[in-house]
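Left out: one protein chain. Kept in place: all the others.
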Amino acid sequence: MEPTVGHRPSVRLRDCEGRMVASTHLYRDGNARRDALIGWYRTIRQLTDRLAEPLGAEDQTIQSMPDVSPTKWHRAHTTWFFETFVLKPHLADYREYDPAFGYLFNSYYEQIGERHPRPQRGLLSRPTVEQIGGYRSHVDAAMQRLVETADEALCNTLAPLVELGLNHEQQHQELLLMDIKHVFSCNPLRPAYASAQAPGPGSIPPTSWIHFDGGLVEIGHDGTGFAFDNEGPRHKTWLEPYRLANRLVTAGAFLEFIEDGGYETPAIWLSEGWATVQARGWKAPLYWEEIDGEWQVFTLAGRRALDSREPVVHVSYYEADAFARWAGHRLPTEAEWETAATDLPVVGNFVESGALHPRPAAGDGAGLQQMFGDVWEWTMSPYSPYPGFRPAEGAIGEYNGKFMVNQMVLRGGCCATPPGHTRATYRNFFPPDARWAFSGFRLADER
Amino acid sequence: MEPTVGHRPSVRLRDCEGRMVASTHLYRDGNARRDALIGWYRTIRQLTDRLAEPLGAEDQTIQSMPDVSPTKWHRAHTTWFFETFVLKPHLADYREYDPAFGYLFNSYYEQIGERHPRPQRGLLSRPTVEQIGGYRSHVDAAMQRLVETADEALCNTLAPLVELGLNHEQQHQELLLMDIKHVFSCNPLRPAYASAQAPGPGSIPPTSWIHFDGGLVEIGHDGTGFAFDNEGPRHKTWLEPYRLANRLVTAGAFLEFIEDGGYETPAIWLSEGWATVQARGWKAPLYWEEIDGEWQVFTLAGRRALDSREPVVHVSYYEADAFARWAGHRLPTEAEWETAATDLPVVGNFVESGALHPRPAAGDGAGLQQMFGDVWEWTMSPYSPYPGFRPAEGAIGEYNGKFMVNQMVLRGGCCATPPGHTRATYRNFFPPDARWAFSGFRLADER
Amino acid sequence: MEPTVGHRPSVRLRDCEGRMVASTHLYRDGNARRDALIGWYRTIRQLTDRLAEPLGAEDQTIQSMPDVSPTKWHRAHTTWFFETFVLKPHLADYREYDPAFGYLFNSYYEQIGERHPRPQRGLLSRPTVEQIGGYRSHVDAAMQRLVETADEALCNTLAPLVELGLNHEQQHQELLLMDIKHVFSCNPLRPAYASAQAPGPGSIPPTSWIHFDGGLVEIGHDGTGFAFDNEGPRHKTWLEPYRLANRLVTAGAFLEFIEDGGYETPAIWLSEGWATVQARGWKAPLYWEEIDGEWQVFTLAGRRALDSREPVVHVSYYEADAFARWAGHRLPTEAEWETAATDLPVVGNFVESGALHPRPAAGDGAGLQQMFGDVWEWTMSPYSPYPGFRPAEGAIGEYNGKFMVNQMVLRGGCCATPPGHTRATYRNFFPPDARWAFSGFRLADER
Partner (left out) sequence: MEPTVGHRPSVRLRDCEGRMVASTHLYRDGNARRDALIGWYRTIRQLTDRLAEPLGAEDQTIQSMPDVSPTKWHRAHTTWFFETFVLKPHLADYREYDPAFGYLFNSYYEQIGERHPRPQRGLLSRPTVEQIGGYRSHVDAAMQRLVETADEALCNTLAPLVELGLNHEQQHQELLLMDIKHVFSCNPLRPAYASAQAPGPGSIPPTSWIHFDGGLVEIGHDGTGFAFDNEGPRHKTWLEPYRLANRLVTAGAFLEFIEDGGYETPAIWLSEGWATVQARGWKAPLYWEEIDGEWQVFTLAGRRALDSREPVVHVSYYEADAFARWAGHRLPTEAEWETAATDLPVVGNFVESGALHPRPAAGDGAGLQQMFGDVWEWTMSPYSPYPGFRPAEGAIGEYNGKFMVNQMVLRGGCCATPPGHTRATYRNFFPPDARWAFSGFRLADER
């Protein structure tokens, strides 16, 4: 991945408890760097296994729709990534765990070769969960051996590859949670993935507006620390003056939209949005259920009453856009969002909070709240390459660029995002009809 | 099920080794009858568990197409049948294992209530395989208690219900094998369910014709022993003189059909058959694969070279019909088949042989061979009610009658049929495009 | 078409006013026969054009669903039939009207060659209606020349071919009316094809039952007069004693079924029928509309109030079957129907009545009424070959046999059937979910 080669790895990485992981030594010479790489690798790989721990063999096997992948597939695919892009090119005597896995666990890298069709990932009872555990151990041991025995030059080559592989694994950690939530939601028993406390009492602040001057600004990653290729190049863009809401749109506000006939009023929808609402019979966000006149919401901790203070989540771009039009506002552009976020600390409700669901804004919070964590925020920006963007040569260049059409950008990270994974320049993206990600939104407007 | 009430249970039941199970005492009074019922129940229930034994939790969870059900669903649904139709109406203090299971494991009984959609059976990771084992034990214990404590009158009521439940479970034993074969065939690893010996050397007899006079015959079940409602009433029908081939059509003969362009010649196909061939890209029976110019066949024992002597299997009605037309013959009607089979012993290659695949005809066999076992034989008879057929009142009446359209009758049983389950009057049925059953065929003609 | 060669043509042919057309001379020698052939040809060909007369160029071009063909396609395809099967093989210097028409107007004869896909017949604005008129004239002139100049031997060859072509054209006359009714029904303006008087006042007879003894009977065509190949061979079949309702089921009776929740009661439906009801949202027969609480029916004369006395029409097999089960009866088999109809005169409400819609039974009628005309009557018989049936060699053999699966037999003819076209042995057939034919039903039962 060309743009990231030579970048110094992120110094913002934190462990699962949210403590900073010392990675400042990562590019120093010698054993300290090796230890840092190995430690970092282990921390992240172990989180994947911890996330899968509450899930039985049956849970890990199911694919509930083509967009969803089985847990065990995530666990194997992230392992395949290291095997394919790190071990096979760089560890001389590396013995592949199973030659068939290259076909089974390639996701979409056309240049690597044929692969198992995505919608059929749920048809693979074998390899078993246990065998995939064996696969992970095999690759982990080889990775350790590779790093420990790497000379200075090889370390320089490996560091950015390992960094990419670990960031890739973090993305799949979030996907694993999104996906198992969808799987469980299809089961009439509505199983819980984990226990989590509902938010305590307290009020949230009223909506207020934070103003920004705009002008000729720069956005995009500046090359300090890790970033995906789609975050660069850093470039100039012009912004008119604008304002952002201080917090996310809540479930309570969205309920008003529903009760005001939001889902029955074509005039506030994009044409494709309206067609989607009708074709799929949408009447509320995904995972909302009206039972005996009460709105319930399905969470990773099971089904419970809707809390009107919590951010609305699992809405499509179409719903976010329609709400904004109904409310007389609009969504922010990604440049507006990034400019506002650029100096904020990357703190918030991420996976390590254990909530696994967005939480109400703090009642006493001032300024912009909930910019990081809780929910990915839909922007009104289509996912396009930044000026001067060129993907890397080879298979690794397929990582991001080839999805740059018919998708919208989301910003900020969510309650399922692993520690240290997101940042102000991070560009997430989904098609406008997707709802199974932890996606919500914030309002914006001209000033 | 009205037609079976008052019938005496089948005396042909055999255990898993093929030995006859003494059921002659089933309708005598007292403890002997209770012991026979319990013994019979246990024998058949245990076979289901033995068939599931080679399958891990992941294997038992997968649904590879809407027609297929997961192994664990079969195990739960057959248990639900006893819980719903036997225990809940007849065991006073019976405690339901889990109230949700009524929704999850009802197959198609509209009169019982709402149920989980069939194409979504593969989305249920919970209840787990282990929990379903618990469900089975719970119901088995209750069944034992019910029979042991039943008085004379209740025993008279229970016997035909248990008999129906056990025959139902046997149908699902065969389905379990058909279905897991399909599941495994979707996995590029082509896992084997069991090991099985390929047939030894030896030749098969040439095709010869057995002649029958026809005339005014009677077909259908005569009320002696168990039968499904669709096998009656016994009735007259007129047959012109006809002949049947002495054995099943072989894989080798079907290969000639393929090599002669059978799949590219519209003139020999039914119009819907030809449309199906084109829409699905059929070029050979299901589970045949041409690899480097050699035909391989996927079996429950894994993939191996095709044996030209073995009966062709996993063909649709369309393919059987097209082959027959290509060969200048036709398929038999179900009346012709039954009339020919009526005095033959019900012996053949059933599930207890362990072959789990049809076997070549015996080289020295005389007369009609392979009428029972090996493959279900497509007939040219659409599945219609016999004259005077009336389904039972209530939910149990939904068992057969409501499928009597757009399906064709198959006769004889197959290599996955459990011991004692089939008979000359048995009417199996599938839509003409189905291929995942162990379906083959035999030629017929006017005399 | 082998079975018809050597048959004497139907002597029942009537002209458009219902007068008998003298065809007794058809197989005599000499000019009288030639004149008869030509006269007969002209009469039937002209009826096609008269049926198309009320339709403008736009009307004749539209295909409202894959099963429907545009009027102009019917007019061209029937012409192509004579060009392909009569003129090109038998008229030495015949000049094809347009070589492209062979591709455009072949319906389904695989052995004739490639053809325009059926669902795309509505994409052909060219050839224009006017050009198709030219095509018809061209072929008619050549046909006249061929017959006039044919010697004795050629006349023997031509007669059965022309007879088949004319019976084929009559089938398309009925299809033309069925199809344009569907086309017009898709237009919110609900145009009328023709004016027709609604039935006058008067009562209909109550349902009563006509009894039949059954026994060993013969059905199928005996070779006297024209018949399609699927009507033979004549053969024995055994019937138990049975009874038939004296008249067709009425719209009023069907309304009771609806009001009794017929469309919401799964227990009375075939499983596929129930799935179809739900998938398509059926709540009433095709062409019924409830407007301000009143049932209206769309007819070829436009929309008008439903008459409770008229036979229900445009129901699928599934609906007929569900009604019969709801009423505690069943549909007749085709053998029962034919045995009952065999000695009745073929009179009734056919196309020449001008009603173009089924009419109420005669209040003073005795015995079986409405056996011919009004509506095609669904039987419970799947469409299968009769014992000993063999289709003809060559393309003409594709006429009927290749549709013998997944269809049900209908008997009797309807209000759109041309004069002289139907008879007691006539086997019409449609898939069980088809509703756009003029299909209704009569009840039957065991005696």
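To keep things simple, chains are lettered A, B and C as they appear, and every chain counts its residues starting from 1.
Throughout what follows, a residue touches a chain if its C-beta (ideal position, glycine included) is under 8 Å from a C-beta of that chain, and two chains touch if they have at least 3 such contacts.
Bear in mind the structure is a predicted one, so any value in this text is a computation, not a measurement.
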With touch defined as in the header, list the contact partners of the absent chain among those displayed. A, C
Taking the full complex into account, find the residue in A:Gly220, A:Gly273 or A:Gly373 that is in contact with the omitted chain. A:Gly273
Residue of C:Ala32, C:Ala141, C:Cys186 or C:Leu216 touching the missing chain in the full complex: C:Cys186
Return the single residue from C:Asn31, C:Gln46, C:Gln120 or C:Thr342 that touches the missing chain. C:Gln120
Subunit A residues that touch the omitted chain in the full complex: 108, 110-111, 216, 235-238, 240, 266-267, 269-274, 317-318, 321, 380-382, 384-385, 387-388, 398, 402-406, 408, 432, 446
For subunit C, which residues lie in contact with the unshown chain of the complex? 56-62, 64, 72, 100, 103-104, 116, 120, 122-129, 183-184, 186-189, 191
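To be clear about the criterion, only the chains that are shown with their structure count from here on.
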Which other chains touch subunit B while also touching subunit C? none
CA centroid of subunit A to CA centroid of subunit C, Å: 62
Just the number, please: Cα centre separation of subunit A and subunit B in whole Å. 48
Touching two or more other chains - residue numbers and ranges from subunit B: none
